[in-house]
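The other protein chains are all here in position, but one chain of the complex has been omitted.
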Amino acid sequence: MRELLVRLGALGLFGLRILSSLSPQRGSGSDLLRQIYSVGARSVPIVAVGGAFVGLVMSLQGYRTLTTFGASNALGTLLGLSLFRELGPVLAALLFCGRACSSMAAELGLMRTTDQITALEMMAIDPVRKAVVPRFLAGLIAMPILTAVFCAFAIFGGSVQAVWVLGLDPGHYWAALQGSVSLIDDYGQAFVKSAVFGAVLSLIATHAGYHAEPTIEGTSRATTGAVVQGSLMVLFLDFLLSALFY
Amino acid sequence: MKFEIGVGAFILLGFGCALALAFSSTDVRSRLGGASYSVTARFSNLGELRLRAPVKIAGVKIGEVASIRLDPERYDAIVSLRLNSAAGALPTDSAAAINTAGLLGERYISISPGGELDALGDGDEIVFTQSAIVLENLIGKYMFGNGKGSEPAPATDAPATETP
Partner (left out) sequence: MTESVSSTEALRFAAVSIKRGERTVLADLSFVVQTGELVAVLGPSGAGKSSLLAAATGVLECAAGTIQVLGQTLPLPRAQLFALRRRIGFLLQGSGLLSDLNVAENVALPLEMHTELDAAGIKALVAKKLAAVGLGEAAELSPQQLSGGMARRVALARALALDPPLLLYDEPFTGLDPITKGVIVKLINDLCRRLGLTSIVVSHDVAECLAIADRVLVIANGGLVFSGTADELRASSDPLLRQFLEGAPDGPISFEYRHKGAHSHA
């Protein structure tokens, strides 16, 4: 319990340090672009493929369950609500955690191990501002975009399954979606959640990487820790946010 | 240069997906559907009618349930309906009924237009209403031959939204 508090406290302080180092400096624009590219753009394939398969399987399973009640026309509703409220932001965040948080933590850990962080300190450059802040912001920006990609591919996958494979009427499917998914309550909530996930995940990953022991083992421990803590945090926060929203 | 192109494409893709999602699978169109006005209606029982349930005329959606509250004096449910102006004016003697889509489907409000020349304006009340039919009561009436003493209580249990 005490250890948990210490860790949370350290995480919070690191978050404050990031916030206090947010002011832009020379070259921070290109640093940010580089990080959005490596954290966001390069996560698109896994998120898109993941989303498409989630849509396909949800459509299939939902259809089986709903036809037992003769309510297969509600498939769009089921898919839309569960996707926007829970699965979209959570699964996109978990994929992001595995793909991007691990690389953030590993990169920072390696920078620590190979004296890059010390070198920055010695050049009178704040390593948090130079190396951590761009990664944090990139995670914050990339996460909602990736969630949109995930949801779009899931809805697309779901509609392909529903309309072409299961033979549902496309009008019914889309009407059910449009009739039940609220722009603000459901769609908007997906983006609020994903922005929170993005901020927390990149905070955890950069914290773990930046404070890694300067050895190969330390880096690999930091990477594992970032993914494990990040995934747990996403599930916990999802519960918290869902409880707050309803 | 490589990063700029990659990030540009990434952000464009994101916005493209977000817009496509908003228009294909949310209610953004009905929100953007131009001017609307609201009318109220009293029901003694809403059944499972919930917020944002559709309001239909002849099966065509013309609006949605904007709010549900309880009249503390008469224990009636007062439902506020947001109707699209584009759907045309409703005569003042129109009737509102709570129906069910299919046997177990969602509740919606169906409006049968009346014949008066005056039209309902913003804030007016639809006087003629028909409450939800509660399946349990129907079964009870059928089984015991009468419905005495089983008048349904006003629906206070209408959930605001469904929690998954």
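Remarks
Think of it as A and B in the order they're written, each chain with its own count starting at 1.
The rule is simple: a residue touches a chain if its C-beta (ideal position, glycine included) is under 8 Å from a C-beta of that chain, and two chains touch if they have at least 3 such contacts.
Just so it is clear, the model here is predicted, and its values are computed rather than measured.
Although it is not drawn, the missing chain touches A when the whole complex is taken into account.
The chain omitted from view is touched by exactly one of A:18, A:52, A:95 or A:110, namely A:110. Remark: the residues of chain A touching the chain excluded from display are 25-27, 34, 110-111, 114-126.
Please note the rule applied: only the chains that are shown with their structure count from here on.
The mean-CA centres of chain A and chain B are about 34 angstrom from one another, to the nearest whole unit.
Here chain B touches chain A in the complex through residues 2-4, 6-7, 9-11, 13-15, 17-18, 20-22, 24-31, 52, 54, 61, 102-106, 161-164, going by the rule given at the top. Contacts from chain A toward chain B in the complex involve residues 30, 33-34, 36-37, 40-42, 44, 69-71, 73-74, 76, 80-82, 84-86, 142, 144-146, 148-149, 151-153, 155, 174, 177-179, 181-183, 185-187, 191, 242, 246.
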